[in-house]
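Dumping the structure here so I can ask a few things about it.
Heads up, one of the protein chains got dropped from this complex, but the rest are sitting where they should.
On to subunit A.
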Amino acid sequence: MGKKKEKCRKKTLLQKTLDGTTPTLNNCISQKHKICMVSDFFYPNMGGVESHIYQLSQCLIERGHKVIIVTHAYGNRKGIRFLTKGLKVYYLPLKVMYNQSTATTIFHSLPLLRCIFVRECITIVHSHSSFSVLAHDALFHAKTMGLHTVFTDHSLFGFADVSSVLTNKLLTVSLCDTNHIICVSFTSKENTVLRGALNPEIVSVIPNAVDPTDFTPDPSRREDGKITIVVISRLVYRKGIDLLAGIIPKLCLKHPDLNFIIGGEGPKRLVIEEVREKYQLHERVRLLGALEHREVRNVLVQGHIFLNTSLTEAFCMAIVEGASCGLQVVSTKVGGIPEVLPEDLIILCEPTVKSLCEGLEMVIAKERAGNLLSPAAIHNRVKTLYTWRNVAKRTEKVYDRVAKEVVLTIDERLHRLMFSCGPVAGCIFAFLAVLDFLLLLLLKWLVPESYMDRAVDATGPHGLWRQWSLPRASPNGEQKSNYHLSHSSVELLNDASC
């Protein structure tokens, strides 16, 4: 008798710990959300989107939400990994097609994504980057499954060439029934609203952020008696490297104490190397090649002036990082850049060699006269402008709003697709949505939700991570840390039931 009772108690306790999250699934009024970030781009790939997802997730976890990340497998890195603070990352074994984007048949990712959404009790699916096919797939399936959806756009697009026309059409279809869209700057919002033919009311602007503690000034690292201009960007056409190639010889001939440091890698590296060769500037123009994120600060602090020559930019993280390190920023006046920094911290120029040279000369003259703000002063101004905690707070508001909305039922969704996305694409995607719905029904019959174990929470309101300090759970040591979590979380269950 006593044994039976104990068994009963054990069962209920286990159920509570395992399924303690399910009640909130039904009443979404609860302030704590269960968020699934989806993007093709995540670490070990490096870039702005990757660090955005990581930092945002960490801050949301800090605020008590449950966050998981879904991306595709990178080489040998597949399966399930845990990062700092119990951030769970699913590396799905999907085929990579082009530029780290997965190939799509629209449907093949449904079984796996459904399994993840169900076992993690996800309420909000948050996709990142319009270049990511997996993100669009996840939006499509999440809507079929009746989950709330949020999309963050990280880039600007044109309207003229064939590839933009096609991507814009895809974006229209993908976003027409998405609950909410986040853009990183007002320029980007304008661009996205136009491209996606959206209602501007469902588009929010939340800028990116930098970690100010990572980018602190250190004037002692600067070379005395010289003026150094730092450029850190990928060496591609979009970043205006051809402009840079025009600027370098002009300024170097005029100012013998001027040096350039260029960090980054890309196809346009040849152009810079050619210029360096032609004008014999090997001493004065240093090309560093690809930089790791943690090396960036050490390069930045060596300079006086930060130069950005981008031709298009939704929100330029690089100039904020530069300013945070106490550098005077000179940049082209394109895209969302004018919104990013207050006027006295940045010199804006037209994207021409002449205008950029004038801007740089003005800064050099000021630097010689000692009229520039001190690095520490610039850092202190920038420090409070963009923080990830602020970004997380604002994103949380979007989630709260989205959670109150109703998800479109399948017939409303079809109606929306047919009538707001054009006659041809609308009908095709409405048909695909129906197929997706049927496939979901088939999957529900083949593998009912009751056959899937609910995952043990690492983060969130019932998270097990904070109760257990794990020695090896740093981003560098994450390789093997999944065993530790599996281990300790189950051990916790063990304690709970005894």
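As a working rule, a contact is a pair of C-beta atoms (placed from the backbone, for glycine too) under 8 Å apart; a residue touches a chain by one contact, two chains touch by 3 or more; residues count from 1.
Definition applied: contacts and distances are computed from a predicted model.
The listed options are "Mannose-1-phosphate guanyltransferase alpha-A", "Tetratricopeptide repeat protein 8", "Phosphatidylinositol glycan anchor biosynthesis, class H" or "Large ribosomal subunit protein mL59 domain-containing protein", and the UniProt record of the chain not shown names that protein "Phosphatidylinositol glycan anchor biosynthesis, class H". Contact with the chain not shown here comes from a single listed residue; of A:36, A:173, A:378 or A:455, that residue is A:455. Note that of A:67, A:92, A:299 or A:392, the residue touching the chain absent from this view is A:92.
For subunit A, the residues touching the chain absent from view are 14, 18, 78-80, 90, 92-93, 111-112, 115-116, 119, 447-448, 450-453, 455, 480, 482-483, 486-487, 490-491, 493-494.
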